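In what follows, a structure is listed as structure tokens, so that the remarks can point back to it.
What you see is the complex with one protein chain gone and the rest in place.
As written, the chains take the letters A and B, and residue 1 is the first residue of each chain.
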Amino acid sequence: MSMQYGALSHIDVSYDKKHLILQDLNLEFNKGELLSLLGPSGCGKTTTLRVIAGLIETNTGTFTLDGVDMTHIPVHKRDFGLVFQSYALFPHLTVFDNIAFGLKQRKCSTQETVEKVKSMMEICGISGYEKRFPKQLSGGQRQRVALARALVIEPKLLLLDEPLSNLDAQLRVQMRSTIKRIQQELGITTVFVTHDQEECFSISDRVAIMDKGRIEQCDTPQVIYANPACEMIARFVGFKNFFPISTAERIGLSVPQERMNALLWCIRPEKIDLVDLQSAMCIGTVEVRTYLGESYQYEVKTELGTMIVASSLHPPKAVGEQVGLNIAPEHVVFLDR
Amino acid sequence: MKLQHYVLAVGPSLLLAGVCLLIPLLATIIPTFFTPSFSLSSYIDFFSDSFFRTIFYRSLRLSLLTTLITIIIGLPTSYYISLRKEKTRRLLLSLIMFPLLTNAVVRGFAWISILGRNGIINQFFLSLGIIDEPLKLLYTDFAIVIGSVYLFLPVMISTLTSVMVGIGEEVLEASYSLGCSPSKTFFKIIIPLSFSGLLIASVLVFSGTISAYTTPTLLGGNQNMMLASLLYQQSNTLSNWSTSAVIAFIMIVVSMGVMKLFNLLAGKVDRRGEKDV
Partner (left out) sequence: MYKHRFVTLIAILTLLFIFLPLVLIIVTSFNSANTISLPLQGFSLQWFTKVFKSRALVQSFKNSFLLAFTASLVGIVIGLVASLALVKRPGRLSKALLSLFLSPSLIPGIVIGYVLFLFLVVKVQLPLRTALILGHLLVVLPYCVRIITASLKELDESLEEAARTLGCPPVKAFVVIVLPNLKPAMTSAFMLSFINSFNNIPVSMYLKGPGMNTLPYAMMNHIEYNYDPTVSALSVMLMGMTLLFMVLLDRSMTRGQAKGVKGE
């Protein structure tokens, strides 16, 4: 079990007295982990990050780190590394001076500064750019400078606010593994804000999915993937067939005792089996067939409604054909909301 | 655009600027260099006269002082305004720009009412018994500086504010997160990045102050003349055409020269990092 390193407790944030951006937010993070905040625009993930950074004051609640109450400590005393979406590099300073900025505030000696900056530049892959100015760098290079600047001060926490969203697709994939690699090497506890699910799941130790100022589920990507906490998250991670719990009985799907009060059941398209009509739990007609390459996706009209089925069964079913569907209870997820 | 149309379109303005400004300027100034053969004697004579010299130095001195004071007051004020939300910022800026739309006589008159022998300040101190005789605040260099600062502070503040806003909140937040307190951030990040704007505004304030007529005349009087009041006196009251022309040229050189000089400097300062990849 990882050690709890820091926590936000009962955080409320609002800009005007009426509308709450964050409602009673509670979040824990463990030492050395990469925790992502994932969610649609407006869900409050950036606000949460800025609360941790100290850039936003909270109405109520506390933020503790390593046993210390950080709630009222000003930004410049928190010792966190921040990487902004726009990188926020200082335009009037060279790359070297940008990265060395934090060290200069900590009254590092010149020799030590040069050593640390040079070594961090190598880790981030920007050696040789010391004398350039931000205006002369490409997007990817500026991103690395921003990262190096935040890391070189050996911060207690690394906070990244959608650092990859301004990069093109290929660069984004490259940079996210760079960030993960560096984070693991240095063992820095990191909070990463993003709206890209694939990016998030691929590098995070844990993910906190947010919606409307609340955390809907906070767990490892594997757990979220297999057991989403609600319909929104389930859709996010690829579940497609959602039906009310009452319909389970009709097709002979057994509901475990403790999940009797659930609202919905759902299953992934690829987990529904195409079987012969006699042994099927449910029968339907193929309405639409889409070729996906490896498999076909069928929209099957059944007595419960349309089911989306993905199957690489050969030969493929034709439109209008009657098919039998089997739903194995171990692949079914029951949702309360 | 066809050439004939071009000439027709530009014609009126060209005629206006050419006949009413360029030609009169040249006609007035060129003779100052030919007395009758080319020589700088008119200018040497001007600076040899101690009366004129005093006025020249006063103009330089007070303009520099005004510029400095507007910088010192303007920097923190602009910083404050740049931190406000957009709505508040616009309100504050229009409040600050409002005096600019009244004329210089109104503004000069306001300060006469404050600084004069029967002005508000003297009334206040006399009534409290702090002084027995009214203070001489008007018709001094001090009054000219206050009036000029009052005139040009809005220009300094509006220029500086827009430059500071252009720096962007995130850069400041990056600085805080790296351990730089707000006051240190002001000196290490905001001032360097506002430098070219500061230069532009300073040039405007300096040239404006040294060329101004109404404020020094109303607040300085005949004892503390500046170049513009001198020009008016020499030309209108004394009909000293040759001296007036000399003064006119000196004024042009000083105010435009300062502008050109600072344009060059500002260009150099900004050149760092201008090359794109």
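Operating definition for what follows: a residue touches a chain if its C-beta (ideal position, glycine included) is under 8 Å from a C-beta of that chain, and two chains touch if they have at least 3 such contacts.
Worth saying up front: this structure is predicted, and the values here are computed from it rather than measured.
Colleague: Write down which of B:L60, B:I73 or B:V165 is the residue touching the left-out chain.
Modeller: Of the candidates B:L60, B:I73 or B:V165, B:I73 is in touch with the missing chain.
Colleague: Pick from B:S39, B:T54 or B:N236: which residue touches the chain that isn't shown?
Modeller: From the options B:S39, B:T54 or B:N236, the contact with the absent chain belongs to B:N236.
Colleague: Of the residues B:L14, B:L40, B:L238 or B:L261, which one touches the chain left out of the display?
Modeller: In the full complex, the listed residue that touches the missing chain is B:L14.
Colleague: What residues on chain B make contact with the chain left out of this view?
Modeller: Touching the chain left out of view, chain B contributes residues 1, 5-6, 8-10, 12-14, 16-18, 20-25, 27-28, 73-74, 76-77, 79-81, 83, 92, 94-96, 98-99, 101-107, 109-114, 116, 118-120, 123, 150, 153-154, 157, 182, 210-211, 213-214, 218, 228, 231-232, 235-236, 241, 244, 248, 251-252, 255-256, 259.
The definition used in the following text is that only the chains that are shown with their structure count from here on.
Colleague: Of all residues in chain A, which touch chain B in the complex?
Modeller: 53, 55, 74-82, 84, 86, 88-92, 101-102, 105-106, 133-138, 149-150, 153
Colleague: In the complex, go through chain B and note every residue touching chain A.
Modeller: Interface residues on chain B, with respect to chain A: 168, 170-171, 173-182, 184, 189, 192-193, 272-277.
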